[in-house]
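All protein chains of the complex are present and in place, except for one that has been dropped.
Now for chain A:
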């Protein structure tokens, strides 16, 4: 088997801007390894070619922001705003993430093996997010499209003011937000959840999950909602 050449970037000696510039100019199919991130912000933002990047260590805020293509793995934890506005491709975090994971994401897949902080999937617009552990409060706030899968528990006010998007939770939900309700699991939901879990490399049984989504009562203005 051919061993593909891998470019190593050591953030102990290379500024993040140089790393990101190199990743933006990378050849499709190239492989990259990033060492010593030491909690740096904005690591590997704006990747727009089909490349594979592994970051060895914990990253700070906004890692993998605007991820457009390719596969990025962070072997560690990530701070606030992981993969914010992701468009497509895959971002995998082996540890846990802070708040606003996948905020406003339009597409692609985010996999967090650990847990996330508050506001996971806030304003998500089509991204799929699979979390191995728990998610914090106000997750999927104003979610518009996409799927959020939680293999642990969800915090308070899940799916508050949700437009669309489907939420699957295996554990407990501390409370549902405004206009978010439990919905029946039909065959198509079991099938899409099975696909998402498989894509995330997980072996959880889709039958153990419950589905939540929008009651669609906030779509239109009602005069009785005035104060």
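A few notes on this one:
Throughout what follows, contacts are C-beta pairs under 8 Å (C-beta built on N, C-alpha and C of every residue); 3 or more make two chains touch, one makes a residue touch a chain; residues count from 1.
In this section, contacts and distances are computed from a predicted model.
Of the candidates "SigE family RNA polymerase sigma factor", "ATP-binding cassette domain-containing protein", "Tripartite tricarboxylate transporter TctB family protein" or "Glutamine amidotransferase", the chain left out of this view carries the UniProt protein name "Glutamine amidotransferase". Annotation: of A:9, A:91 or A:118, A:118 touches the absent chain (contact as defined above).
Checked against the full complex, the one of A:30, A:99 or A:139 touching the unshown chain is A:99. The missing chain, though absent from the display, is touched by one residue of A:89, A:121 or A:136; that residue is A:136. Against the chain not displayed here, chain A makes contact via residues 38-41, 58, 60-61, 77, 79-80, 96, 98-99, 117-118, 136-137.
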